[in-house]
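Note that one protein chain is taken out, while the other chains of the complex remain in position.
As written, the chains take the letters A, B and C, and residue 1 is the first residue of each chain.
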Amino acid sequence: MNVILDLCIVPIGVGVSLSPYVAACERVLAEAGLKTVLHACGTNLEGEWDQVFAAVKRCHEVVHEMGAPRVSTIIKRGTRTDRAQTIDDKVKSVEAKLAGL
Amino acid sequence: MNVILDLCIVPIGVGVSLSPYVAACERVLAEAGLKTVLHACGTNLEGEWDQVFAAVKRCHEVVHEMGAPRVSTIIKRGTRTDRAQTIDDKVKSVEAKLAGL
Amino acid sequence: MNVILDLCIVPIGVGVSLSPYVAACERVLAEAGLKTVLHACGTNLEGEWDQVFAAVKRCHEVVHEMGAPRVSTIIKRGTRTDRAQTIDDKVKSVEAKLAGL
Partner (left out) sequence: MNVILDLCIVPIGVGVSLSPYVAACERVLAEAGLKTVLHACGTNLEGEWDQVFAAVKRCHEVVHEMGAPRVSTIIKRGTRTDRAQTIDDKVKSVEAKLAGL
C-alpha cells in the first residue's frame, strides 16, 4: 500500500528554534530513500507504507536523542486504491484546474 | 517507545455518512487490544509504537475493503521520554489546573 | 454557518509542562459560551463560525500573554449543509453503529 503523507514534527522543551530538528529529520528521510518536498509547515513524503512509517518512527527517535523530552507530530496521510498518484501528480492536478479557468 | 495518538479517518468517495467506517475502525483498534477514547473528531489511542501503527494500517486497509477508493487520515501523536503518561493523565492534568484556579 | 472543531494548542519555548496553557484556553472557551469536550489530544468545540474563531484567536493571544514566544495549533474542522449535527450526535452515531453489530 503506497502512501502520500505530510509530516510536521514539533519538539517540545527545547526552546523556540526548531530548524535543527527539522533538518535532522530531513536527513533521516533522505537516508531512507524517500522522496520528500519540504514546505513551511511540514514535509511531503511518498513511499511504501512500512518504509515510510519506519522512517517516521526513526525521526521521533532522533529528535529525542537530540535532547527533546517531548515530541509532538502531525501526520496527514492519504492512501487510494483507485489509481496510483504521486506528490507531483497532486500538485499538477490542481495547477491544471487553475490554468483551465 | 510508547505513544499517545489521536486518529481521525475520513473515507472519500463513499458519500456523507462516515460513521459505519469509523465504527469499523473502532473494532479494529479494540481487537488490537488498544485503549481508545472516542470523541467527536477522532479517537485517542495509547500503546506501544509498533502495535499502534500496525492497527492504524489495518484501519486503512479495512476502510478500503469496505469500498472507499480514497482514505484521508489525520494523526496527532506525541511521545515523551521524560516520564510515562497515559490518556487519562493528560486530561486529569488539565482538569487539576482548572480546579485550582 | 455552524462548525464542529477540534482544537489542539501547543505553546513552544515554555518547557514541557503544557497543561497550564491548555487550562487557560479551556477558560477562554467557556467564557465565550462555547460547548467544549476535553480529550487527551485536544478539545472539541461547537458553535457559530465567527464566535468559535474569535475564541480561538483569543486562545492564541492568551498563551502569548502567558509568556509563550511561539504557539503552534492544529485545528480539524467540519461544516455541513445537509443537516445540523452536534458533538454529541457525532459520537452517538458511531456508538449506534458499534452497538448494532
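Assume a residue touches a chain if its C-beta (ideal position, glycine included) is under 8 Å from a C-beta of that chain, and two chains touch if they have at least 3 such contacts.
Please read these numbers as outputs of a predicted model, since none were measured by experiment.
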| item | value |
| --- | --- |
| Chains on display which the left-out chain touches in the complete complex | A, B, C |
| Where the missing chain touches chain A, by residue | 4-6, 8, 16, 19-20, 22-23, 26-27, 37-42, 44, 46, 74, 76, 78, 80, 82, 87-88, 90-91, 93-98, 101 |
| Residues from chain C at the interface with the omitted partner, ascending | 1, 13, 49, 53, 57, 60-61, 64, 69-82 |
| Residue numbers in chain B that touch the chain omitted from display | 10, 12-13, 15-16, 18, 69-70, 72, 74 |
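Here, only the chains that are shown with their structure count from here on.
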| item | value |
| --- | --- |
| Rounded Å distance, chain A centre to chain C centre (Cα mean) | 25 |
| Computed distance of Cα centres, chain C from chain B, in Å | 17 |
| Separation of mean Cα positions, chain B and chain A [Å, integer] | 19 |
| For chain A, residues that touch 2 or more chains besides their own | 13, 69-70, 72, 74 |
